[in-house]
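Every protein chain except one is present and positioned as in the full complex.
By letter and in written order, the chains are A and B; residue numbering begins at 1 in each of them.
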Amino acid sequence: MRPAEVIALHPERVAGEPSAVRWVVPPGIVPSGRVVSAPGRLGRLFDDGTVTAGLVEHAAVWLWLHDGLTWREEGRPVAAALREALAEPRDWIIEPARGEVLERVTADVLGGAFGDFVRSHGGAAAVQLIGDDVVAVELGGACRNCPAADITLRQRLIRQLRQRCPDVKEVDRTRRGRLLVTLGNVRPSSG
Amino acid sequence: MADLVRGQRARVVGYGDEVATSTARRLFDLGIAPGAEVAMVRRAPLRDPVIFRVADYEIALRNVESRCIHVELVT
Partner (left out) sequence: MTGHHHGGGSVANAAGLRRFAIVGSPNSGKTTLFNALTGLRAKTGNYPGVTVSRFEGTMRVDHQTVVVEDLPGTYSLDPISPDEQIVVDVLDTAHHAEGAETPDALLVLLDATTLRRSLGLLAQLLQTELPICVVLTFTDDLARRHGRLDTAALSRALGVPVVTVANGQRNALSALRGAMSDVDSWSSPVVPPATGTAEVTAWVQSVLTAADYAVPDVDARTRRVDAVLLHPVLGTAVFALTMFAFFQTIFTVAAPLQGYVEQFFGWLGELVAARVPIGWLSAFLSEAVIGGVGGVLVFLPQIMLLFVLIAFLEGTGYMARAAFLMDRLMAPAGLEGRAFVALLSSVACAIPGIMATRSLPSARDRLATIMGAPLVTCSARLPVYILLIGMLFDSGHRIGPFSAQGLVMFALYLFGALSAMTVAAVFKRLTAGSAPALPFYMEMPPYQIPRLHSVAAAVATAASAFLRKVTSIILATTVVLWVLLNLPARDAAEMTRAGVDTSDDAAVAAFVIDHSYAAAVGRAVQPVFEPLGFDWRINIGILSSLAAREVFVATLGQVAAAQNPDDPRDSLSQMRVESGPDAGRVLFDPPTIAALLVFFIYALQCMSTVAVMRRETGSWRWPVTAFVYMFILAWLMAFLARTVVAAIW
């Protein structure tokens, strides 16, 4: 394969979910949402149940393995299949799942450096999906009533989320200690 | 790659057929891989070897080897 054709990707662990791997891929190849079907070998892996679910982020593809299977065994073939499939983006069938994608991404961000930052200040953050499109982040602990926290944490979180999902938007700024976000231009169905 | 002049930049396209497998592997491990950008930095006083910049570092190669590395100029 000539280098130009080989998609650049690498796997990252998902904290707390050993059956999941977040594959970091070049951004924007495939629209974000839940994977219904995929071309080639990856599609077959979906069909025979090796891969049970897939979720596409702006620059990553989440894949879940069937219970009992390990990434140690299945990792290589899945990586090759994913690479192959991404070369044919038009043959993917993705159903929009803004809420689910955003929830996953937010949970991931909260599990990473941002979450460590919050926790180091004695605070806590929890994520919750509201309706189909809106994700709520609740600040708790020491951060709940801190006005500074409200502003700085909001800004930081939005920035980090935007790195992962460029079309993230804040919905409602009024509630102290609570951040509501959604993806894209769709008006939320519930406030 | 031996024909580059000072300061010229090029992209590695491939190796000649005469290159041994072990040499090809070594060139890859040194970062002189297809797709990589190289730049000619300077020649030795007697025209050989030549220092190239590739993969963010500088390496000296003899003309007899660099002749077998095919490149295309980058504008």
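The definition used in the following text is that a residue touches a chain if its C-beta (ideal position, glycine included) is under 8 Å from a C-beta of that chain, and two chains touch if they have at least 3 such contacts.
Keep in mind the model is a prediction, meaning the values are calculated, not measured.
Across the entire complex, contacts from the unshown chain go to A, B. Contact residues of subunit B toward the unshown chain are 20, 22-23, 25-31, 33, 35, 42, 44-49, 51, 53, 55-62, 65.
Mapped onto subunit A, contacts with the missing chain fall at residues 1-3, 5-13, 21, 24-26, 71-72, 75-76, 78-80, 83, 112-113.
Definition applied: only the chains that are shown with their structure count from here on.
Subunit A and subunit B have centres, each the mean of its CA atoms, that are 41 Å apart.
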